[in-house]
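Note that one protein chain is taken out, while the other chains of the complex remain in position.
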Amino acid sequence: MRERLRKLLPLAEENAVRYRRDFHAHPELGWGEYRTASLIARRLQELGYRVKTGQAVLDGKSRMGLPEADPMRRQYDRAIREGADREYAETMREGFTGVTGELGQGTGATIGFRFDIDAVPVRETLDPDHFPARENFTSRHDEAMHACGHDGHAAIGLGLAEIIAGLDARLPGRVKLIFQPAEEGVRGARAMVEAGVVDDVDILFGLHIGLGARKTGEFRCGTRGFLATTKFDAHFTGVPAHPAYDPHKGRNALLSAATAVMNLQAIPPHGAGRTWVHVGSLTTGAGRNLIPDRAVLVMETRGETSALDDYARTYAERIIATSAEMHGTRCSIVRMGEAASGDSDEGLMRRVHEIARRSGVFPDLKLSNEGSIGVSEDFTHMMKRVADRGGRSTYLLLGSDLVGNHHSPQFDFDESVLGRGVEILALLALELGGESHEV
Amino acid sequence: MRERLRKLLPLAEENAVRYRRDFHAHPELGWGEYRTASLIARRLQELGYRVKTGQAVLDGKSRMGLPEADPMRRQYDRAIREGADREYAETMREGFTGVTGELGQGTGATIGFRFDIDAVPVRETLDPDHFPARENFTSRHDEAMHACGHDGHAAIGLGLAEIIAGLDARLPGRVKLIFQPAEEGVRGARAMVEAGVVDDVDILFGLHIGLGARKTGEFRCGTRGFLATTKFDAHFTGVPAHPAYDPHKGRNALLSAATAVMNLQAIPPHGAGRTWVHVGSLTTGAGRNLIPDRAVLVMETRGETSALDDYARTYAERIIATSAEMHGTRCSIVRMGEAASGDSDEGLMRRVHEIARRSGVFPDLKLSNEGSIGVSEDFTHMMKRVADRGGRSTYLLLGSDLVGNHHSPQFDFDESVLGRGVEILALLALELGGESHEV
Amino acid sequence: MRERLRKLLPLAEENAVRYRRDFHAHPELGWGEYRTASLIARRLQELGYRVKTGQAVLDGKSRMGLPEADPMRRQYDRAIREGADREYAETMREGFTGVTGELGQGTGATIGFRFDIDAVPVRETLDPDHFPARENFTSRHDEAMHACGHDGHAAIGLGLAEIIAGLDARLPGRVKLIFQPAEEGVRGARAMVEAGVVDDVDILFGLHIGLGARKTGEFRCGTRGFLATTKFDAHFTGVPAHPAYDPHKGRNALLSAATAVMNLQAIPPHGAGRTWVHVGSLTTGAGRNLIPDRAVLVMETRGETSALDDYARTYAERIIATSAEMHGTRCSIVRMGEAASGDSDEGLMRRVHEIARRSGVFPDLKLSNEGSIGVSEDFTHMMKRVADRGGRSTYLLLGSDLVGNHHSPQFDFDESVLGRGVEILALLALELGGESHEV
Partner (left out) sequence: MRERLRKLLPLAEENAVRYRRDFHAHPELGWGEYRTASLIARRLQELGYRVKTGQAVLDGKSRMGLPEADPMRRQYDRAIREGADREYAETMREGFTGVTGELGQGTGATIGFRFDIDAVPVRETLDPDHFPARENFTSRHDEAMHACGHDGHAAIGLGLAEIIAGLDARLPGRVKLIFQPAEEGVRGARAMVEAGVVDDVDILFGLHIGLGARKTGEFRCGTRGFLATTKFDAHFTGVPAHPAYDPHKGRNALLSAATAVMNLQAIPPHGAGRTWVHVGSLTTGAGRNLIPDRAVLVMETRGETSALDDYARTYAERIIATSAEMHGTRCSIVRMGEAASGDSDEGLMRRVHEIARRSGVFPDLKLSNEGSIGVSEDFTHMMKRVADRGGRSTYLLLGSDLVGNHHSPQFDFDESVLGRGVEILALLALELGGESHEV
């Protein structure tokens, strides 16, 4: 079987690079991945997977941070123009851009792989030194760029899909490929979890290029120290009035918002670990000579654990509510995203380490990242659901030489790692699929 | 009768100066005027007045801004040591330091005169240029000084008492002399009003040396534009905790208080007139490395009208309550003083102007101050009650050359105005007493 | 001459209504009045006036609150499409949209009339009850509406121009018509003053429909109590950073701005009169998980006098500068508009009153508004310059029944007042022009 794998790899690798460049040139922001997701679904279908999309894999109400209806429609239309699969795209209208594909009938374990597919709102550099510029596959969309490597994740997913399809008959259990929308802003995972997507998965893998593994050849078999986070917007609504004639008739939303901003900084640290509260923007809507009647805070809390994030968020919500009341304004808080804290499963990390060591694919192999990873990932929702149902999961870090930081206009990774990614995931599918999920 | 008055005046004037210097040397803060009030009561009794003191002239629950029990006891003991009338002082224990004296049986109107008798918490200068220093009657008490002229008011009251007593048989109606404690901080008048002290008064006069009349020879027959005000303290109570170990267990009273201070400044102006909100002090009680669990704001609101003061105070109270809730502290608000807005009665002012003009006592005579007086006086409570019962009142300004500002350690007025004050009040008592109170 | 005037009036009135409706249908925001101003210039030229436009009547550097280059260009192109006079418009490119016209050679006084011509950023109601809707001349531009009556002012100006032209030979002195751009936001007058437009004017009139005169038939010969005001934007520039990774590398512009907002409320009132400080909007530019590196406050100060406005503005500028320094951000303040305090000239008001009384045009005639007008007008800059050079000026209030408030989408005035406006101004030109300017 390893031999068969070795035969299939070169083509899968070549295809992965091709997929990656296509996705990179057509980046789509969260909940608008109509082209990306529909093409993935089509390809999975061609390969023989049992494909599900749209409302079958996303619980509508659990989606967070959706764009407004108008831009969403424009994204859809553009996707169609740029070659989306019309049939599948149709199933994804209004922000249902998730896909799963399943293969195998074996009695062994169900091995899940999750790939996130959305881009970030950054305008890509056109600097001739930038590899995608040199190779002519930079983003065609001003508002978006694959500046976090999710183009690579999606490509690895399709590469893996090809290999697995080629090995189908030999699969001891089942393989489930999960393509998740809207990971940026930690908005999408919960809706897939609530739709039951990971309920039948025994062993679940997430994967990220870079992050705590910034050299080609590195591989980390798990991740420790995901931060819990909540993303939300606070909307203050007041009453406009002329600031010199009848100021007492106004209800000043800016006062409420500025008071909230100052006091949000003052949430006491927690003795049990670190918390963060951050306001990314404050926007009010009135003119120069009117008491501002609207204000919006775009913000987030984080904690080393979910309990710490709860502490910070609850305190923040109280500050927002009392800041409103203080100046007679009303406020509402809209949840825009969330992720739990979490660590990879110890036993599974060790199992992965053993398999990876034997494979010889990675010269720099470690059990896990050093220290806390210090970022948030909504993969943690899936980890939690899998664990609650008796399964295990880990989040793999695929090392790559990087240009620029994640989310910067200069970001680029080393395409040669796509093949290594496909290979190690295929090995994991084969070797763990035969096991009972009691790894 | 004017002739008889002319005969009595020189002695009354001489005595008034003597009283003034004695009061000046023994200043007593509000609700602690045991010596001042008991000596006034004794003198009124000697002159034949029907005297009332203590709980007969002050409603206990309506008193505001009382000192703590301990300092009050010490003030009492000192008063006794310094020659208070023991019998009357006994009736005034625990802050019941008011006096009224009534004379006359006539069927004419009841003419009331109100004099405030308390000192201010200022340490008097001992500069040899300071008149009381030169004449050797500076304050014997470090914590207090008659720096607002109430020593003069009380002295005029006793001088007037002597004159009226000398004219007794000729009184067309009745004269009621009201000596009020705790005018500073507008704390005392309400309790006298609630005890019914002005309920039988047809025409009521208040009087102040200086303020809007800063030259000897000036006289203003009334006052316009008293500001309404509320004095109160806001107490925040939190929970102490160590700021690095377990800061999340604390409830930070300083955060609540500082948030309140900043937001109190932000109360919108009112289209209908001016308001003021002022925090005079903020004090917290914890050490350097403890989360402060107590904070007190000493503050006041003002308004051009009582309605405007209500607006400011109500908004301020909401800010205080929400500042507490915001950081999980508790708060309570204690009323420490209050005065209404108010203006002297038009008709009465004109009547006074006519009498004063005929008397020739004052070379610079005007109906009223110019513009708004811009200060607060709890005499307004009495004005309101008198008006509610169909009577009239006015607040007279007795001009005097002044040294220093009111409430400054250098404050001094021209003693020669005491005689003028006694004379004009006596004339008013005589001329208006004969009238039905429909002036 | 009055007879000749009477003959000319009906046509002028009819034309004024026509002009008004045309301007109303084509409202242009401040510094973009290419169509309005160029058509006025053309008409003045036709009538024989000595016309000046563009940089001849506006000092470029003294203009405040200009739009960005792009929207300005789009406004210009639209004006051309909608029938602007190409020749004159060409002289006004890039926001030089002022016009003056002069007539007369007499040795008498130079009488100036100032008319403001810009619209406000309000979308006009299309309610069938709205008179312009019924008569089919509502705004063709979504972003603007003549909701403050400046369409009427410009129309009166042209009506007056026709009358004066018809009386030309008889003019004792000279008449100067001044059409000012960008009065909204008090942005335009200073630039006309700095270009010397009023330097040769002996008697200057400004005029407004409505404001303190809200009934047809009212006329106020002057205005008291214009508030001084300064309009400005404060721009804070910080450094972005990730709020959890390397927050210490950021410089948080929102913190600077929120601190400024809170402290701007805390500028102490001034003992000499009222001041106002108002922040109309606060906008920051970063995303949810970035330390905001830009913030803009759109704000204004006001004072009952220019000195009081200076006090408030200077304090505000210090708060802004120290709020920046406090958090390591940079700030710059851009002046967007300004007006001085001011009152109409007493003697001139009385002269106008006499002329208006004799004319019998207005049943409800008064010397001035009651109390302070409580608004700001950059006409005050012109008043000041005229007074500095020995002349006199007054700001007339032309009463009109109004629908809706000024600046509301429902605003409308009674067109019948246009004729009355033309008539009284013509009378003033004739009767005062003969005088030496020592009125």
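So that you can tell them apart, the chains are marked A, B and C in the order they are listed, and the count of residues begins at 1 in each.
To be clear about the criterion, contacts are C-beta pairs under 8 Å (C-beta built on N, C-alpha and C of every residue); 3 or more make two chains touch, one makes a residue touch a chain.
These numbers come from a predicted model, not from an experiment.
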{"item": "Selected from C:I80, C:A266, C:I355 or C:V403 as touching the chain missing from the view", "value": "C:A266"}
{"item": "Candidate in contact with the missing chain, chosen from B:M64, B:V198 or B:L227", "value": "B:L227"}
{"item": "Touch criterion as defined above, residue of A:S62, A:Q265, A:S372 or A:Q410 at the omitted chain", "value": "A:Q265"}
{"item": "Touch with the omitted chain, as defined above, among C:E14, C:E46, C:D77 or C:D246", "value": "C:D246"}
{"item": "Options B:D85, B:E218, B:E300 or B:E377, residue touching the unrepresented chain", "value": "B:E300"}
{"item": "On chain C, residues whose C-beta touches the chain left out of the figure", "value": "243, 245-250, 252, 255, 259, 262-263, 266, 268-272, 291, 311, 318-319, 322-323, 325-328"}
{"item": "For chain B, the residues touching the chain missing from this view", "value": "121, 185, 227, 231, 243-245, 247, 254-255, 257-259, 261-262, 265, 276, 278-292, 295, 298-300, 302, 336, 374-375"}
{"item": "For chain A, residues in touch with the removed chain", "value": "262-263, 265-266, 269, 274, 276"}
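Simple rule for what comes next: only the chains that are shown with their structure count from here on.
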{"item": "Chain occupying the middle, per Cα centroid", "value": "C"}
{"item": "Computed distance of Cα centres, chain B from chain A, in Å", "value": "70"}
{"item": "Interchain centroid distance [CA atoms averaged], chain A/chain C, Å", "value": "53"}
{"item": "Sequence positions of chain B contacting 2 or more other chains", "value": "262-263, 266, 269"}
